[in-house]
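Please find one structure pasted underneath; my questions will follow.
Removed from the display is one protein chain of the complex; every other protein chain stays in position.
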Amino acid sequence: MNIGGEEIAHPNTFEHYISWIKVYFKPEGGNFPIEVGAYDFAAHGEYDVFTEPSVTLKFKAEKSGTILATSYCNIHGLWENSQELVVED
Amino acid sequence: MNIGGEEIAHPNTFEHYISWIKVYFKPEGGNFPIEVGAYDFAAHGEYDVFTEPSVTLKFKAEKSGTILATSYCNIHGLWENSQELVVED
Amino acid sequence: MNIGGEEIAHPNTFEHYISWIKVYFKPEGGNFPIEVGAYDFAAHGEYDVFTEPSVTLKFKAEKSGTILATSYCNIHGLWENSQELVVED
Partner (left out) sequence: MNIGGEEIAHPNTFEHYISWIKVYFKPEGGNFPIEVGAYDFAAHGEYDVFTEPSVTLKFKAEKSGTILATSYCNIHGLWENSQELVVED
C-alpha cells in the first residue's frame, strides 16, 4: 500500500521532519475508523541516524472500506490521505 | 530486516496479541542506543480488523553498530532481540 | 486542564476502553496545530492492572491559542474536544 504517492521527497533533518504516521480503517457501513497502527519515526540526525518516514504494514479486514492515514510534520502539522480498499469474495 | 526469525506464529486475538515493536540502533563506540522507531499494532479484532504485528522500516546510519528491538505482548510482556549491522565503506 | 468535562465515566474493561489521548496546540494566527503530547493507556485488565484514561500534563506557550484533544476508544472510535487558552502579558 502506498497511499502517499508523492513525487517530491519531504525533508528529513533535525529541524524539519515527518514525525509519525497513524493508519485507520473504516469498514463500509461502519460508523468509526478503527485504528490499525501508529508509526513513530524517531531519529532525525542524532549520531547520524535518520529514520526514513515510511513504513510497510499489513492488516486483515473482512469487509471493504476506506483506509485513512494521518501524518505529522513538526513544521507543517497534520496531513491526511485516504484510499479505498476492496475486499473480494 | 527480519530480526525476529521465528518459525512459530504468535497469536493475534482480542485476548492475546503483540502490541508494539520499538527499534533502536547503537552505533559502534557510542554509549547509547538511538531510538529509530516505535510501531504500535492497534487492531486486534475490533470490527474484524486485525493488524499483523510486523513492520518494514528503513533508516540510514553512517557507522556500523547493533540494531536492538523490543516488543511487547499483552500477556507475555517484553521481548528483546538484536542484530549486528555492518556499514561498508 | 480538564477538557473532557464528562460527568459519566467511560468503561475501562478488557473489551471496551479508551486507548489514547493526543493533545495539540494551535497558536493564534498559526496555520497548524502543534503536537504537544500523546498518551497511551495500555493496561485494561491484564493481571488486574487498569490504567485510568486520564493524564495531567504541562506545556509552555508564548501566545494564546486553542488546545485540541483527540481520543480513541476501541469501540467508539475517535473523539475530539477543544478549549481556548489565553496567555496574558
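Going in written order, the chains are labelled A, B and C, and every chain counts its residues from 1.
Methods note: a contact is a pair of C-beta atoms (placed from the backbone, for glycine too) under 8 Å apart; a residue touches a chain by one contact, two chains touch by 3 or more.
Treat the numbers as computed from the prediction; the structure is a model and nothing was measured.
Q: Please output the residues of subunit B touching the missing chain, sorted low to high.
A: Spelled out for subunit B, the touching residues are 19, 31-35, 72, 74-78.
Q: Applying the definition given at the start, please give the residues of subunit C touching the unseen chain.
A: Output for subunit C: 25, 27, 30, 32, 34-43, 46-52, 54-63.
Q: Suppose we count only contacts with the excluded chain; which residues of subunit A make the list?
A: Given the touch definition above, subunit A has residues 14-15, 19, 40, 42, 46, 74-75 touching the missing chain.
Here is the rule we go by: only the chains that are shown with their structure count from here on.
Q: What is the chain whose Cα centroid lies farthest from the Cα centroid of subunit B?
A: Farthest from subunit B by mean C-alpha position: C.
Q: Between subunit B and subunit C, what is the separation of their C-alpha centroids in Å?
A: 27
Q: Give, as an integer number of Å, the spacing between the C-alpha centres of subunit B and subunit A.
A: Centres of subunit A and subunit B (C-alpha means) sit 18 Å apart.
Q: Taking the mean of the CA coordinates per chain, how far is subunit A from subunit C in Å?
A: 21
Q: Multi-chain contacts in subunit A: which residues touch at least two other chains?
A: Within subunit A, residues 32, 34-35 contact more than one other chain.
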